[in-house]
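For this depiction, one protein chain was excluded, whereas all remaining protein chains were kept in their positions.
Order as written gives the chain letters A and B; numbering starts at 1 within each chain.
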Amino acid sequence: MTVTTADQIEAEAAPQVSTRLANKRSFSIGRSLAWVVMIIMLIITLFPLWWALRTGLSSNGALFDGNQSLGPADFTTLNFERVLGQATEAEILEATGRSNSGSFDFVQSLKVSFIVSTVITIGQVLFSAMAAYAFARLTFKGRDKLFFLFLSGLMIPPIFILIPNLILMRELDWFNSYQGLIAPFFFMTPFAVFFLRQFFLGISKEVEEAALLDGAGNFRTFFGIIVPMSAAPIATISILTFVTAWNEYLWPLTVGRDPDRQPLTVALGNFTAQQPGTSPDWSGLMSATLLAALPILLIFFVFGRKVVDSIGFSGIK
Amino acid sequence: MKQTIMKALALVFALALFAVACGSDSDGDAVDSAVDTSTDAGDGNEDAMDDDDAMDEGAMDEDAMDDEGAMADGEAVTIEYWLWDGNQQPVYEQCAANFTAENPNINVNITQFGWGDYWDGVTAGFASGSGPDVFTDHLARYPEFVSSGVLTPLNDLIERDGVDTTQYFPGLAELWVDGEGNRYGLPKDFDTIALVANADLLSDAGVSVDDLSDLDWNPDDGGSFGAMVQQLTIDANGVRGNEDGFDSENVAVHGLGLEGAFGAFGQTTFSSLAASTGFQMLDVNPFGDSANYDDPNLAATIQWYADWIDAGYIVAIEDVESLGGTTVFQNGSAAMMMDGSWKIGTYIGPENPFPVEFAPVPVGPSGQRASMFNGLADSINAASENQEEAWQWVKYLGSPACQDVMGEAAVVFPAIPSAAETAIATRADAGVDVSAFTTHVDDGTTFLFAITDSASQIEAIAGPAMQEILRGQATAAERLAQVDQEVDALLGR
Partner (left out) sequence: MTDIGIDRTDGLAPDIRVKRKKELRGGWSTAIWFLLPAMFGFGVFILYPALRGAYLSFTDWNLIANEGEWIGLDNYERLFGSDWNNVKHSLWVTFRYTMINIVSQTIFAILLAVMMDRLTKSVFVRGVLLVPWLIPNVIVALLWVWMLDANLGVVNEFIGWFGIDPVRFFTDTDKVIPTIAGINTWRHMGYTALLIFAGLQTIPKGLYEAGALDGATEGQMFRNITMPLLRPILALVLVITVVGSLQVFDTVQVATGGFGNRPGGPVNASRVIYLYIYENALLFNDLGYAAAISILLVAILLLVTFAQLRLLRAGESDLA
């Protein structure tokens, strides 16, 4: 890949001006079309979220009445207050007729979600990256078979993972504890290993080999060269792992039954139907969902920038 | 560069370990803190036991958690109690507080799961040995627990403590006795079925609640009930179902709504009408081993529903299978609907957009009304290490002391008649007449919830069949005959 200077480009471009202009015209029609599509997709993506917000700001009674206005039906902030524990029992009773709606500790659940997700992310990304490196770059007997074995972990229905792991938690007495919530996810998931291995495969071998010849050992090569070069995939998998851990539902439900140890996803269960045949508490559910998604959104927007910035580095060619 | 990364990783690692270590301090293991108890006298009289601080059970569960962790003296015991109805939780918290006041060595920690998660939690709990000590049981599920041997039979304890099993409404206690005479729960509430109607639509049609209460039905022409349904049906042009020019393709308001998919037993849908023909689901109930799906009366009933859906008088089943029939009713698309007494709160609550009237279900060809009679009870986990304390709690729940509290709250009808009177009175004070539900108890027109093994499998066989019939994809007679064969094969297996 030769390095072209600006002058060279201009020089080569001169005879092709007419073609370039022609391309530019079709280019902008194409681009406009692409923008239209993009905007439609953005609307499709955002509208349900707007609808969730609108529902959260409505009162259930008006919703059941079939109100379809674009804005909230019978505007009220009570639902958000309920979720955040700011509404009194009397207010809740008067508005919904329910006495136990939303009596969960939002802040505590938020804290639990945050701690659990962070720890899981750190462990999982670190250990999976190490394993992925081994699969991508090191040679050892049975490497591909072991990789395929790891991959097959993706295909085990979680029901079977659940029961033996629950028994293990009971034996370790880790119910209702942070360790219990974290343990199964802390070391690796097949997906993380798979993901990083594919990216490590795509990294040019020359840089590593240069380092190795210079006498660097494998760990130094890994942490010193591969990891920085893989900042983008690693950042990506970190975000993915964090969000997946944040949204984990079945495991925390069975392991963390104390309100003190319930992450947000489980705590949100308070707003779903309590009895057979009744509707969920729609406005409460939607408010709670949005509030629960907010931290994630913030984290994403903060770290999302870093992903963009680190993408400038595309390796040496 | 790599130095900084190493340092960052190390720091982050340290933070993680710190977070884990700190987070797992005190509250960690309160669940399995089933401290051994010196099994003292059973009636919970005041022994010189450890005095747990006044458990403010009415408040958040967090307080409960902290207190449990601090019982190191080995005398006090915590019972884990699970339930699903969040609306009833405050009532049980109150009962628990009263109970602990009388039995200071026993605390009750109440955990609530939503209905959707409840049975998964219970099953997973049993499977992993981490189940509750006591839990709210349901007739559809409990045969499975019985046959798996995970429930504690209560017969000896009842005899020992002299619990009066006749203090409940007739029939309720027998629901919890298996084929061999073992008893697994003490009834705590009951529910029945009645009609709920949109009061605004009624007055628009000039119909009073008394008119509604005096109807009869038969599967051939629907009887006066059917006529009422037609009258209350309005098409998109404002033409009523009993007038000329009624357009069955464009109906705005259906005379009769459906609470949801029919399922195998149709508690809130077809059970009342079917039973009013004299139909019986099982040969023997409870624990029968032969179902009567091929009974012509059942076929006639289901076919009536299917035909009237087609004619536009009854809500289409497709419209109630997703969000449920209550939503359709509250939306004003159905004038009246059959539903269970546990939903009273929903219909009279602030979220219901209009006032409602309750009326009893119509009288059928047998000359009587019929309502399924269901009731919950609490069962004890056979693997619980605190059998005696668990029993004390169950006994308390089934006693007038707790049921009176339930009655005052009036969220459901308690199983003890005196407490039920309280509930009815509470409702009446609020201006709600629930006699439509209680009439069945008074007149003896109840029939028991069908209790049988393999209820879930029967559901899997009969449920889809009902859906097909109501969509007009099969006739009731044919399809139900098939169901009957499959179910007999299943039960006889």
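Things to note:
Definition applied: a residue touches a chain if its C-beta (ideal position, glycine included) is under 8 Å from a C-beta of that chain, and two chains touch if they have at least 3 such contacts.
This one's a predicted model, so the numbers in the text were calculated from it and none came from an experiment.
Looking at A:L78, A:A95 or A:M286, the residue that reaches the missing chain in the full complex is A:M286. Even with one chain removed from view, chain B keeps its contact list with that chain: residues 115-116, 119-120, 123, 126-127, 129, 144-145, 148-150, 260-261, 263, 317-319, 321-324, 327-328, 331, 333, 454, 456-457, 459-460, 463-464, 467-468, 471, 473.
Annotation for chain A: contacts to the undisplayed chain at residues 1, 4, 9, 12-13, 16, 19-20, 23, 26-27, 30-31, 34-35, 37-38, 41-42, 44-46, 48-49, 51-52, 55, 63-64, 66, 68, 123, 126-128, 130-131, 133-134, 137-141, 143-144, 146, 148-157, 159-165, 168, 183-184, 186-188, 190-191, 193-195, 198-199, 201-205, 209, 212-220, 222, 232-233, 236, 240, 243, 246-247, 249, 265, 268, 272-273, 276-277, 279-280, 282, 285-286, 289, 293, 296-297, 300-301, 304-305, 308, 311, 314-315, 317.
Assume only the chains that are shown with their structure count from here on.
Chain A meets chain B in the complex at residues 59-62, 64-66, 94-101, 103, 105, 108, 115, 118-119, 122-123, 126, 162-163, 166-167, 169-170, 173-179, 182, 220, 223-225, 227-228, 253-254, 257-261, 269-270, 272-279. Residues of chain B touching chain A in their complex: 1-2, 5-6, 9, 12-13, 16, 19-20, 23-24, 27-32, 60-62, 65, 84-87, 89-90, 111-117, 120-121, 124-125, 127-130, 259-260, 268, 323-324, 326-327, 330-332, 339-340, 342-343, 345-346, 348-353.
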